[in-house]
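Quick one: structure below, then a few questions.
Only one protein chain is missing; all other protein chains are in place.
For subunit A:
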């Protein structure tokens, strides 16, 4: 298995467009932060200490129990070009921090890309599980088993009182961050979203844009995740997130029905205009692309548009990003060139269906 395929192919398991509630929940992500007892945290680690961590983690990834799960391929950040790293970020396989700031950072990727284990990110080990649709418990089951295998072979930094010790005090305790990526166009159109976002902050959860901390909520995509990691069990954290997400999903469905009943013509007009523009435009900025793709996704979920699929829309979400466009072109592109290529790519992919 060549490591190039992770950069060339746009398809990750999470993009399949399957899974429970996939009309609203695009993907579920779970990450578990762990550190090794005897090693300084990445903040203070020297190059050789950081390399030793990579070596130890990579060794465990080769033990039987791990291989049976899914073979993992090691990719070192030092060996990738900035564009290649950006592609992995755009596919959500690594974090921007690992790509840009880590010392001797590495990632272990499973064949279907649903598991990515980052090494020397902010913590020594960050196990990430990424699944399509709404699958919090499934993601936890996979993650916790991988965690158990690592724990058999490595001694974790753990304290009875504080739990799993992490670099940043915001992750200590369980070390888990679970999140769901929600497509909420109807709540945005009916202007209920701000009320909902405010309420979310009061129940120990946070909302971010699709590329994590500090990123904008483009294309009506919102990432909902837990904030608290200490003092709650994993099960409680997950069920809290589950029930809040469940309520938002139901509210989005109600809002979609409301729009269909009360302003169907306007809604259809908006969706088909966007579809038309995507099929024929000659240049398109990424912000416009994500908004128009959101409209088409809504059209698909409402049964108004038939000849596209969730998988195709998820693929375009990723392949129209700046890193992916440039990596495919094999060169750096100016923003104008990117807009042109983006429009062409969307046109070609949509008309092929």
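In this text, a residue touches a chain if its C-beta (ideal position, glycine included) is under 8 Å from a C-beta of that chain, and two chains touch if they have at least 3 such contacts; residues count from 1.
Methods note: contacts and distances are computed from a predicted model.
A single chain of the complex does not appear, and UniProt lists its protein name as "UvrB/UvrC motif-containing protein", one of "NADH-quinone oxidoreductase subunit K", "TRAP-type C4-dicarboxylate transport system, small permease component", "UvrB/UvrC motif-containing protein" or "FAD-binding protein".
When you scan A:234, A:301, A:315 or A:339 for touch with the missing chain, the hit is A:234.
For the chain left out of this panel, the touching residue among A:8, A:155 or A:247 is A:155.
Listed residues A:12, A:35 or A:61: the one in touch with the omitted chain is A:35. By the touch definition given at the top, subunit A reaches the unshown chain through residues 35, 37, 39-41, 43-44, 122, 144, 147-148, 151-152, 155-170, 172-174, 176, 204, 213, 228-234, 236-237.
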